[in-house]
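Read through the structure below, which is laid out as structure tokens, and then see the notes.
Missing here: one protein chain of the complex. Every other protein chain is in place.
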Amino acid sequence: MWRRILSRLSTSLMVAWGSVTFAFLALHTLPGRIEDILAGDLDYPGLREAIATEWGLNRSPAEQYLDFLLRIASGDFGTSYVLRQPVGGVLGSQVMPTVQLALAAGLLALVLAVLAASATAGRSRSARALAALLELLFASTPVFWLGILLLMAFSFSLRWFPVSGAQGWQALVLPSVALALPTAGLLAQVLRDSMEKTLEQPFVVTIRSRGLGEWPLRLRHVLRHAALPAVTLGGWLIGGLLGGAVITEKVFGRPGLGTVTLNAVLSHDVPVVLAVVLMAAFIHVAASTLLDILYVLVDPRLKAQ
Amino acid sequence: MSCPIPIRSSSRSTPATAPLVAIEGLTIRFRADGPHRPAVQDMDLVIHPGECVALVGESGSGKSVTARSLLNLVGPGAAVTARRFEIDGADARNFGPADWQRLRGTFAGLVMQDALVSLDPLRTIGREVGEVVRHHRLLRTPAEIRDRVIRTLDRVGMPDPDVRASQYAHQLSGGLRQRALIAAAIAGGPRLIIADEPTTALDASVQKQVLEVLRQRVGEGAGLLLISHDLAVVADLADRVLVMRDGRVLDAGPTGGVLARPRHAYTRQLIAAVPSADSRGSRLSSSRLETAGGPTGNSVIVRDPLPPRPPIGIDTVLEARGLTKVYRYPGRAGDAGRLAALADVSFSIRSGEVLGLVGESGSGKSTCAKILLGLVEPDAGWVTLLGQPWSGISEKTRRPLRRSLQYIPQDPLSSFDPRYRVADIIGENLLSLPRSRRQDRIVALLDRVGLDAGYLKRPPLSLSGGQRQRVAVARALAARPALIVCDEPVSALDISIQAQVIDLIAELQSELETALLFISHDIGLVHHLADRVLVLNGGRVVEQGPVEKVFLTPTQDYTRTLLAARPGPLTDRLGPPSPARRE
């Protein structure tokens, strides 16, 4: 088992290193000088020189690469030339609202999906058809359109929730619902599918023959099996939530990483975008590593191998 | 369930003889089946305490559905009706879900086939065995529950019960796993045990031990409903037998009586189609029981003979010397990471000869087959085919010779390309023929295996198990091989279909004088078919020689154990029911 976990950890480190390398290569293979790319549309005296010193552009590519790796590893993502501040500081102040949103949406999606799947898997045809229809609908609805519809209904017409901002819990409700529903739709599809596969397993008959009712059976036994394939989706889910948060923040005018990143993209603030993307990649890698290790711990069959 | 006739509870007599289950006129219909042919039709079933009742039948006979209806676990979409349906003296037709749940595990326990998938693989044996007790709150404290788990595991003969309780199903051997499954079923102290093919996936020696565990429970006063496709398995254990086919009970009565004087032709066929030493040289599918003189007289099996076989040739088709194969597991050092799948195995097959290869699971049968088929290289030793080197050569050198050695697998469906139809499957082994003549040859081959030209365009998925195996036989014959390796070719088939396929293989073998390497776990089948036999155990040859010599006068202990473990031939019991069986 430890062998497996260690190999998973080393793979993750390799992937993290690969993503940094990928970013470095992308930066260097682009047409044009690095100074121009990093400067974007900006031009003020001393900018290009500042970039050249910070990135060590006069040194050999190998040295630059090593330097880049070391800087990222120590958490230094460089300087935003647009905002004239260290990237870490720019992002640091915006992290909390995004994390709040992603967490709230993630939890909501998980709860909805588990409830929907447990309640309908293998049950009557009409219940399943209804659940399947809703899941398809939500999974196919773009986050931003859902956000627009929610805004129309609950902010402009009913005036229950604020139109924008991040003040108080009320401001979190609509964005997290908009972000959660499509995710919940997809997750519920996967969960119900694997619950139905599990319900066909012979051991379910054995468990029923011990006198367990449907809900104890589902929550104590079946859900655990069904969660296994869903766990592999965990990494993708977290990535999706981070990406979706960017869009949701734009729809609801919420402050956060999304707004900063979008502004950075439009003003060609490469260091900021690079930092956000790399951070997201690291979070993704860390989360899926954790989930994979969890998977090994949950499934004794993997421990043995 | 509805019933116009009220059930009088006064019909119950004293508790000692009150039946656990009393069912009359049970009919089970699946919505998907449509109006005709219910899965079970008009069935009567009574089980008393301390009695073993067996349901015997082939797949689709309705035996499992009947068993599950006793726990109301038939599944969704099923309509169960009965004139009388009493469980533990209560009319079960009025039971709600809560009544059934109360009953399950405490009144009746269910043991299914293959514990690897019938126990929750994510939970320890201890938790699985203790679940009934915990769920029904039979015992409260963890210590009491643990004690019950350990004692129950001990009762089913599990060694080191406290160690096993913390292990998972996949960590136990097949036999121990099946014991754990029985323990989980009896932990709540049920008075009725329902065992649905409890030993089907097990080797003969393990099967015997597991049946012994069930026999002990019956001895202690539990009622046992035993479901099996194999009359021989139930013959030892059951007091009464019900033979089912297509949802109907064809034959019922005390075991000895049913075996000795089967009333229905199907039961006779079921008994007679079992291959054994006695059936050598005859057609299994022609087997029938005929009663010798009067209604009380004993039955004799009558079979039509197979066409006479030409004498075995003198030239060697395949020779294997000192075959050795060691598998290594990564991450484990030394001997722990090494498994000798095959050690110093030598044999040869002459032209037109049938060599049986017998062994239990893990004996090295499959590794041996793979080496002979040129799919795996031996670590040591060599193989020659028709006098030419066959192992240790490149695939390119091997390719021209490949046509002389063909293969009939256990599961033909997976060996057919899913995009192919019957004609393509056979045609791929006829690529040397010009296209114009290929079609005729395919039709001729299909005809040889008893299928007509209408099958040419059929996708294999639409064929029955027996038909698929016929196509596999035709495909192997297409290459006009000198030797065919048959790897458990009938072990997935019902006994009557098995008889047909074995007859086909035997007939074609003697007609075409093709040599066969026939791999099987079924000693009776090998005895029926083979000229010589090779007994493998732990990758080593235990004994080899002419079938009669090895099976009738075995010199090795292992061979003797193997022979003793198989359920005795049914024909031994043909005779008047011995008074000792039912006191």
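Side notes on the structure shown:
Labels A and B are assigned to the chains in the order they are written; within every chain, residues are numbered from 1.
The criterion applied here is as follows: contacts are C-beta pairs under 8 Å (C-beta built on N, C-alpha and C of every residue); 3 or more make two chains touch, one makes a residue touch a chain.
Keep in mind that, in the parts below, contacts and distances are computed from a predicted model.
The listed choices are "Peptide ABC transporter permease", "Cytochrome b", "Oxidoreductase in 4-hydroxyproline catabolic gene cluster" or "Sulfurtransferase"; the UniProt protein name belonging to the chain that is not shown reads "Peptide ABC transporter permease".
The hidden chain makes contact, of the residues A:Ile72, A:Leu91, A:Val143 or A:Leu199, with A:Val143.
For the options A:Ala26, A:Val95 or A:Val111, the residue in contact with the chain missing from this view is A:Ala26.
Only one of A:Met14, A:Leu66 or A:Leu219 touches the chain withheld from this view, namely A:Met14.
Touching the chain that is not shown, out of B:Gly466, B:Pro489, B:Gly524 or B:Gly539: B:Gly466 (per the contact rule at the top). On the side of subunit B, the interface with the absent chain consists of residues 34, 36, 58-60, 245-246, 373, 375, 395, 399-400, 402-403, 405-407, 409, 411, 414-419, 428-429, 431, 450-452, 454-455, 458-459, 461-462, 464-467, 479, 494, 496-497, 500, using the contact rule stated above.
Across the interface with the omitted chain, subunit A contributes residues 11, 14-16, 18-19, 22-23, 26-27, 30, 37, 136-137, 139-145, 148-149, 151-152, 156, 235-236, 239-240, 242-244, 246-247, 250-251, 261-262, 264-266, 268-270, 273-274, 276-277, 280-281, 284-285.
The criterion applied here is as follows: only the chains that are shown with their structure count from here on.
Subunit B contributes residues 68, 71, 73, 76, 97, 101-106, 108-110, 112-114, 117-124, 131-132, 135-136, 168, 170-171, 181, 184-185, 188, 194, 331 to its touches with subunit A in the complex.
Residue ranges on subunit A touching subunit B, taken from their complex, read 3, 122, 201-203, 205-213, 216, 221, 224-225, 298-301, 304.
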